[in-house]
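Encoded as C-alpha cells, the structure appears first; notes follow it.
Only one protein chain is missing from this complex, and each of the others stays in its spot.
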Amino acid sequence: MIVQRLAGRLGLSERIFVAVVVALCVLVPLANLVFPPGSPFHVSNASVVLYGKWMTYALLALSLDLVWGYCGILSLGHGAFFALGGYAMGMYLMRSIGTRGVYGNAILPDFMVFLNWKELPYAWYFFDWFGYAMLMVMFVPGLLAFVLGWFAFRSRVTGVYLSIITQAVTFALQLSFFRNDMGFGGNNGLTDFKDLLGFPVQAQSTRAVLFALSALALLGGFAIAKAIVSSKLGLVLIAIRDAETRTRFLGYRVERFKLFVFVVSAVMAGIAGALYVPQVGIINPSEFSPANSIEAVIWVAVGGRGTLTGAALGAVLVNASKTWLTAALPTLWLFVLGALFILVTLFLPKGIVGTLGAWFADRRGKP
Amino acid sequence: MNRLPNFLAAIALVLAAFLCAAPSARAQTLDETLARFATDRFPDTARAVEEIARSGHPMALEIVEALTDGRLAWRPSDRRLYVIGADGATRAAETGKAEPDSEAAGLRRVRVNNPVRQTIAAALGVLRLNSADPGQRRVAAEAIMQSRDATQAPALEAALGRERDARVATAITLALAALRVVDPAQPESVRLAAIDALAERGSRDALVLLRSIPADAPAAIRARAERAAAGVERHLAILGGIQNLFFGLSLGSVLLLAAIGLAITFGVMGIINMAHGEMVMLGAYTTFVVQEVLRAHAPSLFDWSLLFALPLAFLVSGSVGIAIERTIIRYLYGRPLETLLATWGVSLALQQAVRTIFGSSNREVGNPAFMTGSFDLFGIALTWSRLWIVVFTIAVFAFLLFVIRYTDFGLRMRAVVQNRAMAGSVGIRTNWIDAFTFGLGSGIAGIAGVALSQIDNVSPNLGQGYIIDSFMVVVFGGVGSLWGTLVAALSLGVANKLLEPVAGAVLGKIAILVFIILFIQKRPRGLFAQKGRTAES
Partner (left out) sequence: MIGRKTTDALLYLDGVTVSFDGFRALNKLALLIAPGEMRAIVGPNGAGKTTMMDVITGKTRPDEGDVLFDGGEFDLTKLDEAAIAELGIGRKFQKPTVFESHTVEDNLRLALKAPRKVLPTLTARRNAEEKARIDELLATVKLDAQRRTPAGGLSHGQKQWLEIGMLLAQDPALLLVDEPVAGMTDAETFETAELLKRINRTHSVVVVEHDMAFVRELGVKVTVLHEGSVLAEGTIDQVSADERVVEVYLGR
C-alpha cells in the first residue's frame, strides 16, 4: 500500500529513474554473467565494479541532497559518513580474513600483528558477526550525525558556519584515522579482503551481486527519501530551507527536524560507503578527505539539488566524465571539475533535472 | 713516488693491523698512526684518533675534524692519507700541502661508526682545548663535559691553569665539575663544589649528571645533588615553558598570517572564499619565480629576494582576487553556499594551473642569509626564520589596521560594509570597493605566501593545508573583528604547542579542532562577537 501511495506521487523523471535503475539492477549482472567476453552484450568485470561504484556514489548524492537540497544544510562532511560506513564494512571484511592473512593470525588483522599488538582493540569486538557489522554501518555514521547535529542545530549554527564545521570534523577524522594508534590500519587503511559472507569478494559473481545490491540500495534510499520529502515533514524541511525563522515562529522545533533528516541522511551515506568498500577492495583515510565531501556536493549541484533523481544522475554523470577524462586527458580533469563548480553555480543553479523540470512546467503552463 | 716506501708502508700496515689486536703495540711513529686510518677497520681508526690527538702534530686538529665531516680519505694503491677541503681540493694529511694532481676519484673515505665518533669527540676536546681561538676552546670544554671521559681531567686542569678568557675558564670549570662529581676518587669537598657548579649551570646535561650520582656515593653528596637537581629541573621547566610559548607564538603568527587575508574577505565582507589558500600558494610561487630570476640574472641580489617578492606577491594574488570577484563572486552576493562552491572550483583550477606550469613536486625556495640559522636566548634555541615571521606578521597586521583605519580607501570600505545603500548614495562606487577589498584580502594572503614559502614546502597543495585552519581562526576570533583574529590565531598557536608535548602533534591538532567546534556551538559568533540586530541576519 505504501509502495502504491508512493508510486502515485512519482513525477515523470522519477518514473524514468526507477525504471532505469531496476533495469540496470537486472541487466548489468546478466550481461556480465550470461554473455561471454567478446559478445556485444557483454559487460566486463571492470565495468561492473565501476558501475557498482557509481551506484554507491549516487546513493551518497541522494543522501546529501536530502539535507542540502531539501533542508538547506550544506554538509561538507558526508564523505565522512560514507567513509565511516565503509570502515565498518571493512572491519567485518578484515575479521573474516581469519588465518588467511600474511601472518596467519586467527583474531588479529595483519596490520595489528605488524604493529606488534597482542590483543584486539575493543572497537573491533563483534565485527566478525555480519549482523553486528551491518548495524554499525548504520549506527556509527548515525551517531556522529546525531552528536554533531545535536550541538550544531541547537546552537543554531547555520549556513556556511555549519559547512565549515562539518568540514573541520571531517578533517579531524581524517587526521585521526591516519594515526596507527587509532587501530584502523593508519595510512594504509583496510584492504586485502578475502570474502563477504563466505563469497570471495574478487569473484565475478560476487561483484555482479554487489552491483545489484548497490542498485537496490539506491532504489531503497530513493524510496525513503521520496517518502520523507513528499510527507508533511518534507514540507517542513523545505520551509526551514526557505525561511527558517518563520518556521520556528509557526511552532516547529527546527533543530529537531534538521537533526532527524541529518541522521537519516548520514545513515544512508554510511550504507553507500559499506557497499562501496567490498567493490573497490580498500578503505583508507583518504576517503575522509574534505575534497571528497565537497566533490559529492557538486554531483548534487550538477544534477539538480532538491530533485532526488537529479542528485543520482549528477553523481553518475560527473563520475563517468571523471573516469573518461582522467584516462584521456588526465591534466584536464581538475580544470573541468573546477569549471563545473563555477559554471553550475553561476549558470545552472537548479541543475540539469531542475532546469529541465522548470522548462517542461513552463511549456505545459503556456498553451 | 717510488715503490719501495709504498711497499714498506704496506708491510707496516699489515703489521700495525696485526699488532692492533695485541694491546702491547708501542713505539709508533706518526707514519704508523696515519697508516692506521687506512686499514678500513674501526678499532684502528679509533686508535689512530687517540694517538694523533696526543701527538701534538700541527695537522692533528685538521685531520680529526676532516674525519668527523667525512673529508678524510686514503688512496687504496699506496694507503696515503688526504684531507679533502670543503671546496673539494685535496691535501696530503701529513704535510698539509696541496696535492692537486691526486685524483679525488680514486680516494676512499675513512669510515666512522659510533664508538669511533665517541673517540673523536674526546680527541677533538683535547685538541681544541689547545686551540688559539677562545671560541674553539669553549666548545672543546663543553664537548668534554658531554663525553664525560674521566681521562680528560688532566688535560682540563692543565688548560684551566693557562686560561685567560673568563668565559672559557667557566666552561672548563664546569667540565671539570662534570668529571669530578661522579668520580669517587675525588675528596667529598671537591665533589660538593662540583655539584654547586653544575647546579649553577642549570642545563639539561647538568641535570643528567646530577641524577647520575651513583647510589653508593656518600649521603651528603647525594642529598646535595638531589636538591641541586630539583632546582635545575624547575629552571628547565620554566625555560621549556618559555620555549613552548615562543613556538606557540611562532605557530600562532603563521596561523594569523594565513588567516589575516581571510579576516578581510570572510570576516569583513562575508565572502566565503575557499580559494583563499590558493592566494597564499600564488604568493609562495611568486617568491619562487623571483628567486629563480635573481639566481639567473643577479645572484648578488639574492638576499633581497623576499623584498622584491613581497610587492609582486601582493600584486599577483591581489589581481587574481580582483579577477575572481569581478567574474564570479559578485554574481553570488547573498548566496554564501553558492559562493563556497564556486570558489572551491576556482581553488581546484588554480591548483591545477600551478601544477601544470611548475609541476606537482615541491619547489625549492631558498632562505636569504638573514633568515637562516638560529641564535641562543637564555639557553633557548630560536631560529631566525621563525622570529622574522613573528615580526613580519606583526608588521602585516599593523599595515592592515592602518589601511582600514586611516586611509581613504579604508574609510570607504568601512562605509560600504556598514551601510551599502547609504554608501552608494553618497557617491561611493560600492562595486569597486567590493572588488578592491577582496583584492586587498587576497593580496595580503599573497604576502603571507612569501613568508610561508620560507618555512613550508612550496607545492600546489600549499594552500589546502591552511584553509581549514584559517577559517577556524577567523570564526573562533569572531567574524568581522581583526583583533579577534589576532587573539584567536595566537591563542590557538600557543594552545597547540602546549598540547603537543602532552598529546602529540596530531592529537593536539584534533583536540584544538574539537575545541573550536564545541566553542562555536556555545558562541556561534566567536570570541569577539558583534552583538545586535544588524548582526542577526
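For this structure, a couple of remarks:
Here the chain labels run A and B in written order, and each chain numbers its own residues starting at 1.
Going forward, contacts are C-beta pairs under 8 Å (C-beta built on N, C-alpha and C of every residue); 3 or more make two chains touch, one makes a residue touch a chain.
Everything quoted here is computed from the prediction, not taken from an experiment.
Screening A:114, A:146 or A:252 for touch with the missing chain picks out A:252.
In the complete complex, the hidden chain is touched by one of A:117, A:132 or A:260, namely A:260.
Listed residues A:135, A:235 or A:320: the one in touch with the omitted chain is A:235. Although one chain is hidden here, its contacts on chain A can still be listed: residues 228, 231-233, 235-236, 238-239, 242-243, 245-254, 256-257, 260.
Everything below uses one rule, namely that only the chains that are shown with their structure count from here on.
Partner chain B is touched in their complex by these residues of chain A: 74, 151-152, 154-157, 159-161, 163-165, 167-169, 171-172, 175-176, 178-179, 290-291, 294, 297-298, 301, 331, 334-335, 337-342, 344-346, 349. On chain B, the positions that touch chain A within their shared complex are 272, 328, 331-332, 336-342, 344-353, 355-356, 464, 468, 471-472, 475, 506-507, 509-510, 513-514, 516-518, 520-522, 524.
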